[in-house]
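Handing you a structure now.
The other protein chains are all here in position, but one chain of the complex has been omitted.
After this line comes chain A, so read on.
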Amino acid sequence: MLLHLKNIFKWVNSGGQRVFLLKDINLEVEEGEFISIMGPSGSGKSTLLNLIGMLDGFDEGEYTFLDEPVHTLKEKHRANLYKEYIGFVFQSYHLLDDLTVKENLEMPLLYKKYKGAERKAMVADMLDRFNIVGKKDLFPAQLSGGQQQLVGIARALISSPKLILADEPTGNLNSKQGEEIMELFKQLNNEGVTIIQVTHSEKNAAYGSRIINLLDGRMI
């Protein structure tokens, strides 16, 4: 089992009242799954995704990732954990404007203990795999949205994570570009990468092996 959420609650206090963002979430994810999280705006999809990605905390419950109890880990350990096993793909790509494609890909490796030559090899491998060798010296602003998201996914994959978390990865793309990205995810999943995506689109959700529906912070 890759990860396990057990009775997770998350709330904020607003005007003296407790507003629940997530209520009693129980979720088990096996390695190799492709899960789509769906639900209307404000239902807690992104919150859940960030929680799984350890970018956000929770108030009650237990979260086990690869047999490590995340809720008891210290910040530093947690960072090491997600650094090693999780890759993020964002709706608005979040590439660094001041860095070229090559440098953007290299960036996550800087925070792990890779040597310069190793990093170069990994970046070259990734450029090759995604067919963007010719664009390696361009800046994000010089790429189309689809191409940017391609780089975004390549960046998420570069340190060979077990899990990819994608928050509406096609939200900013036109339908053709979107389809290409989803095909890519499908292919990655077939290669063994676990994927959890948040999406509004039924069509995109259909690429996944399982759909989780959220409403007002609760799984239905």
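Definition applied: a contact is a pair of C-beta atoms (placed from the backbone, for glycine too) under 8 Å apart; a residue touches a chain by one contact, two chains touch by 3 or more; residues count from 1.
We take it that contacts and distances are computed from a predicted model.
When the unshown chain is looked up in UniProt, the name that turns up among "MacB-like core domain-containing protein", "Tryptophan 7-halogenase", "NADH-quinone oxidoreductase subunit H" or "Branched-chain amino acid ABC transporter permease" is "MacB-like core domain-containing protein".
Among A:Leu96, A:Val133 or A:Ile211, the one in contact with the hidden chain is A:Leu96.
The hidden chain makes contact, of the residues A:Met107, A:Ala124, A:Leu138 or A:Leu188, with A:Met107. Of the residues in chain A, those that touch the hidden partner chain are 50, 53, 55-56, 76, 79-80, 82-83, 88, 90, 94-99, 103, 106-108, 110-112, 155.
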